[in-house]
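Yeah, one chain of the complex is gone here, protein chain that is, but the others are all in their spots.
Up next is subunit A:
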Amino acid sequence: MSLLRRSVATFAAATAVLAATAGCGSGSEGGSGGKTKLSFFSWENEQTMKPLIDAFEKQNPSIDIEFSTAPPVAEYISTLQTRLVSGTAADVFVIAAENKTNLVQGGFVKDLTGKPFLANMSKFNTEAWSVDGKAYGMSISSWSAGILYNKDVLAKAGVSEFPTKWDDFIALCQKLKAAGTTPYYEGATGLPLSVAALVGHENARQGGDVDAQIFAGQKKFGDLWTGPLTTYNQLFTSGVMTKDVVGLKGEQIVDEFVNGRVAMIAAGPWDVPTLRQKAPNMNLAFAGVPTPDGKPFWAGAASPGWAINAKTQHEKEAEAFLTYLGSKEAVTLFNKGTAAMTTTSDVTPVIDKVLEPNLKALKDGTFYLPQIAWPRVQDALNTEAVAQLQLMIQGQAKPEDVAAALDNRLKSS
């Protein structure tokens, strides 16, 4: 332990010097002109957060926000981790799926349960950043992703209404393929959105708490994943999609869609601005992922939340900042700057019309993301799931093998 303490102390000293040089960290003993310095570390960029910070500082002239940022996800997580261990973390920072467990278990974040600024937040968002019933983050928006399609291409194929049943979806894909159009692309360099939606649908069908049962040792991943994976695998066994999607990046898929080389793609709200810019006249529409019983589901989650450092010396100011970030004015500003689907009770977000079905899914609660539902080992399980899915797409693994690999990964972690 002495070696560890010494090395951490050395590291902390070095980081403190760096942090002081960079003008960030928790060195908030008092700002210029008697102002209180409140440090804020975010994974949103400065362009997104500056309007909110400026407005807050204007309303709170005695508080000076020291803003620093790191891009999501790995770089943000590692920077925050280094600062936390060295005792130089910001007073307010982002809590995400990837670090929630470590932040809460390590006692690095304040319990925000019952704080007035959480009153306007969606129950789902607050629960996403809660552990054992205690809230640790304030999240003002969510996202949901499904299938984006070119209405004109589908109309040419005689389709006026997007299928809700999986079998009908496969039939539509085959019809488009027979007509010489590539029907559907969905990348598999990460966990496919349709897999998340199909697993979410199965989870809801089984009562909605299967992940908790898996982590409690009462169920196995196969109970939840084998069925949806078998459904998803039909895309490949039926020849609708080729194994090429394993090597495709998101931008390449969007590019294929923009150029009219594919009729449907898996997409999220983040793709809409690019599409509007590159293909302003394209007749777009979003739909949920069709499911075996005809009740479409979506991939989606609460956006990362803002947490207060447990060691902050400016709790009052940090709470004031969160109060502002959750206010009608700040949420409106955030929506204006990001087009995010905000979920607070007193603001109706202004969103692109094509995203209305996505917003409805958020309101209906018909969305799911495994990484958020897993209480721990999120990154290891995600890495394993992606690798095994890629093997399944290549025909080297069966759906039950993927589920078994997830069980093994959970057991060994």
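We take it that a contact is a pair of C-beta atoms (placed from the backbone, for glycine too) under 8 Å apart; a residue touches a chain by one contact, two chains touch by 3 or more; residues count from 1.
Operating definition for what follows: contacts and distances are computed from a predicted model.
Q: Out of "Phosphate butyryltransferase", "Carbohydrate ABC transporter membrane protein 1 (CUT1 family)", "VacJ family lipoprotein" or "YCII-related domain-containing protein", what name does the UniProt record list for the absent chain?
A: UniProt lists the chain left out of the view as "Carbohydrate ABC transporter membrane protein 1 (CUT1 family)".
Q: Of A:Thr113, A:Thr189 or A:Gln218, which sits in contact with the chain we cannot see?
A: A:Thr189
Q: Of A:Val131, A:Leu248 or A:Ala310, which sits in contact with the chain we cannot see?
A: In the complete complex, the chain left out is touched by residue A:Leu248.
Q: In the full complex, which of A:Asn45, A:Ser78 or A:Thr113 touches the chain missing from this view?
A: Answer from the full complex: A:Ser78 touches the omitted chain.
Q: May I ask you to list the residues on subunit A that touch the chain which is not drawn?
A: Residues touching the hidden chain, for subunit A, are 1, 3-5, 7-8, 10, 73-74, 77-78, 81, 84-85, 98-99, 102-103, 105-106, 108, 189, 242-249, 252, 256, 259, 261, 377, 379-380, 383-384, 386-388, 390-391, 393-394, 396, 412-413.
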